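Provided herewith is a single structure, encoded as structure tokens, for subsequent inquiry.
Here the complex is missing a single protein chain, while all its other protein chains stay put.
Right after this comes chain A.
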Amino acid sequence: MPDTPGAPLLRRRLVTDMVDWNMVLLTRRELSIRIKILHVINNILFPSIYMPSSSLHVSLQPSQFSLPACTIMDYSTLRRQITFMKKSFFDQGYLDEQFNQLEELQDESSPNFVEEVVALFLKDSPRLLTNIEHTIGKYPQDFHRLDSLVHQLKGSGSSIGAVRMKNECSVFKAHCNDKNLEGCRRSLQRMKREHATLKQKLESYFQLLRQVAPREHAVNSRK
């Protein structure tokens, strides 16, 4: 069936609606359904299926409907999710410019640099939080030791741009200086909550990044 006048616009809108549907990860079933719809749009309604601007050219075989592989459409959605997620980290004050600095240091010779630095933070920080909690519980109080531990945690958080963690560490340090144990205790609870939230967000972020990483190379090599 040849394209009729106005058909490219309609096809583009149908496909765009498919891509912009939502920002959540697709389940395999959802992905399969969308692939089938795209197949109908591209191969049955509008047989000339090449759409360079949106990169939605999908050559489909029935066996691909059940594949878990990331299609080009899914790649675009994932990429937008990653961008949205990262923006939210900055908008909500979890990360600052230092995170961008780490990304600028990432290159072909160190392609996982950011994730490696974040992994170091996530390795150090639970140990430091545990040590801080243990030291708070000791008697007599050792504020010098507490200050030293939170100093390390602050530095580690600063390395990845974890601005909320860094700020809470500064609050904790001030309580140490005032020898305010109760203040330290409250601050520690806030630090632990911040840490748990940040850990979950960063792990989700890198999980998404890992999904697009192999495709980035494939997409770039097709250009």
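Everything that follows uses one rule, which is that contacts are C-beta pairs under 8 Å (C-beta built on N, C-alpha and C of every residue); 3 or more make two chains touch, one makes a residue touch a chain; residues count from 1.
In the analysis below, contacts and distances are computed from a predicted model.
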Name of the absent chain as recorded in UniProt (options "Large ribosomal subunit protein uL4m", "Septin", "Replication protein A subunit" or "Response regulatory domain-containing protein"): "Response regulatory domain-containing protein"
Residue in contact with the excluded chain [from A:93, A:111, A:126 or A:155]: A:155
Touch with the omitted chain, as defined above, among A:88, A:110, A:130 or A:200: A:110
Residues from chain A at the interface with the omitted partner, ascending: 98, 101-102, 104-105, 110, 113, 116-117, 120-121, 124, 148, 151-152, 154-156, 158-159
